[in-house]
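Following: one structure in structure tokens, then a few remarks.
With one protein chain withheld, the remaining protein chains of the complex are depicted in position.
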Amino acid sequence: MAVVTAEPQLPDLREAKGWRRTKNRIMTILMVVSFILVIIPLGFVLFTVIAKGASIISWSFLTGGPIASTVAPAGVGGMGPAVLGTIEITALATVMAVPLGILGAVYLNEYGGKNWLAALIGFMSDVMTGVPSIIMGLFIFTIWVLHFGLSGLAGAFALGCLMLPIVIRSSYEMLRLVPNALREGSYALGATKARVTVTVVLPAAIGGIVSGSLLAVARAAGETAPLLFCIGAASEANKNVFSGANTALPSQIFANANQPYVGAQDRGWGAALTLIALCFILMIAARLVTARFARYSR
Amino acid sequence: MEQSEQNTAPGLKAIPESATRQPQVQMPEPAAIRDAEQTAGLPAEAGVPIFEMKDVSIYYGSFRAVTNVSLTIYEHQITAFIGPSGCGKTTVLRTLNRMNDLIPGARVEGEVSYRGEQLYGKDVSPIAVRRRIGMVFQKPNPFPKSIYDNVAYGPRINGERNKKKLDEIVERSLRQAALWDEVKNRLGTSGLSLSGGQAQRLCIARTLAVEPDVVLMDEPASALDPIATGAIEDLMKEIKDRYTIVIVTHNMQQATRVSDRTAFYSVLVNPQSDTRTGTLVEYAPTDRLFGDPQDDRTKAYVTGRMG
Partner (left out) sequence: MSTVARADQATPAGSARALSERRPLGDRGFQVLALACGLLVLVILVLIAVTTSQQASSWFTTEGWKIFANNWNPGANQYGALAFIYGTAITAVIALVMAVPVSLGIALLLTEVVPYRWSRPIVYVIDLLAVVPSVVWGLWGILVFAPWLQHIYTDIASGVKGVPVLDSLFGQPVSGASFFTAGIILAFMITPIVTSLSREVIATVPAIDREGAYALGATRWEMIRGAVLPHSQGGIVGAVLLGLGRAMGETIAVALVIGSSPVITSHLFAPGYNMPAVIANQFGEAFGLSRAALMGIGVLLFVFTIIINVLARGIVERNARRKRGA
């Protein structure tokens, strides 16, 4: 007698069929597309800046001066005054904002704890990062330039106001990561709180703090608006950052962008390339610092 | 034998119930458990009392974490605090060098005196306290600095700047911690590069570098393997004639191996508020505590029926 046994149906374990699967695919593609939508303009900008700026970049461009008038053709003069201005104004702003910002973060994390003042300061510090940079320029214009005139120092104040909350936030995050066990070890040896903070906590967090500060510097170096009303528009290099009109790369780019003259535009591209290169170098330095100190503290 | 009611603060229920104790010579104190030796009338151990705690309770905010601790710790002895988890032994230890001050809301009631002076007196500076009473933690916490800088840290913050003296101190401390031979050629390398046992010995060297009077150790070997543990225990016995050591340990065998006196802590549960409060149950020379425990709870713990 032949027994007919039905084949057991294998469970269907294939992917979800039909519309669900398609929808999933579409969404994934959309996500990838959004990333591409971002790469394209970035690529374009970088490509254009490099292509148009490279031809004018030269040692004399970077260091020579004075800054040519707008109608002059490319190759006349140089951006030296602007490069110097950017370096000295940004450096001065950094020297002011970074220590103050680190100390502010020290207050928030080491002393403030959960009290209302620390919460308020932390909150308003974050809010302050969203204040438009031109407001900082107007502010310093009002309280400093109107009384003491245009100068690199005024620009540095404005940039410093911009950098301060950024440094506070990033330093605070770094200090939070320092394990309490290190603090306790220092306390147990009879250190005062200030000692603990300065000799153990800050050194442990220094990598992240430096990296965060470098990013703040990169941000400040690229800012134009705060400088607009604070430093004026010098065409000669001004070594004295504390007095007298000055200029900086972003300011020069802004001034040249509006010009119809090819020479001016070329100078603009050259300055833009220089500025982007500077910002990138700072950003890469920040990454390197993070990587190196991550290894050290492991 | 007299069955004395287990002394408890009102509202707290002890586990287990009632206990049998030797008759006390003086009037029974309502809320204190005395050092068994003294109450039995035997001569106190010859030794300078370093810490005296009387009716100490420790609060975190309104929560009473530890209650009714009274004991005396003697110089040049290793005193062990043992007990189940949550019994407050670490809390009591940290009271001895005012590390609990770092916890907001922590409060100590009762008397804690160090060489006769009130540790929690009005003018007492915790900084000064911690320079004399050092601490080694459960998990080794070397600073992310070089081995040399780790050990030199303490002397440096105390003002020592002379390079030669620092070199001497570093070598002496590392020798005392039995780490010198292993690291003498790489004092500049990071303290974080050491193995667990080495790192802990580094932390001990760091503590010894300031030449404290007392060294408190909070489960110093619990994060280490047995061989490293043995090294730490040998070290403790080596240095005890120069320092006074109080060690918290959850390892009873370790207590029997190294300590001269042992204090057993336990947990009191408050059924209404469902809180647990630690308390000192018994304190005696180690042999006596383990060999002939007076309190039932001690007996249950040391024979392994509890904890």
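Letters A and B name the chains as they come in the text, with residue numbers starting at 1 for each one.
Note that contacts are C-beta pairs under 8 Å (C-beta built on N, C-alpha and C of every residue); 3 or more make two chains touch, one makes a residue touch a chain.
Note that this is a predicted model, so its numbers are computed, not measured.
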Options A:68, A:108, A:174 or A:289, residue touching the unrepresented chain: A:108
Touching the absent chain when the full complex is considered, from A:120, A:177 or A:288: A:120
Identified contact with the non-displayed chain, of A:207, A:222 or A:263: A:222
Hidden partner interface residues of chain A, rising order: 16, 20-21, 23-24, 27-28, 30-35, 37-39, 41-42, 44-46, 48-49, 100-101, 103-104, 106-108, 110-112, 117-118, 120-121, 123-128, 130-136, 138-139, 142-143, 161, 164-165, 168, 192-195, 197-198, 218, 221-225, 228-229, 250, 253-254, 256-258, 265, 268-269, 272, 275-276, 279-280, 283
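The rule we apply is simple: only the chains that are shown with their structure count from here on.
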Centre-to-centre distance between chain B and chain A (centres being mean Cα positions), rounded to whole Å: 50
For the chain B and chain A complex, residues of the former touching the latter: 97, 99, 102, 104, 127-132, 134-135, 137, 139, 141-145, 153-154, 157-158, 190, 192, 203, 206-207, 210
Residues of chain A that touch chain B when the two form their complex: 113, 179, 181-182, 184-192, 195, 199-200, 203-204, 296-298
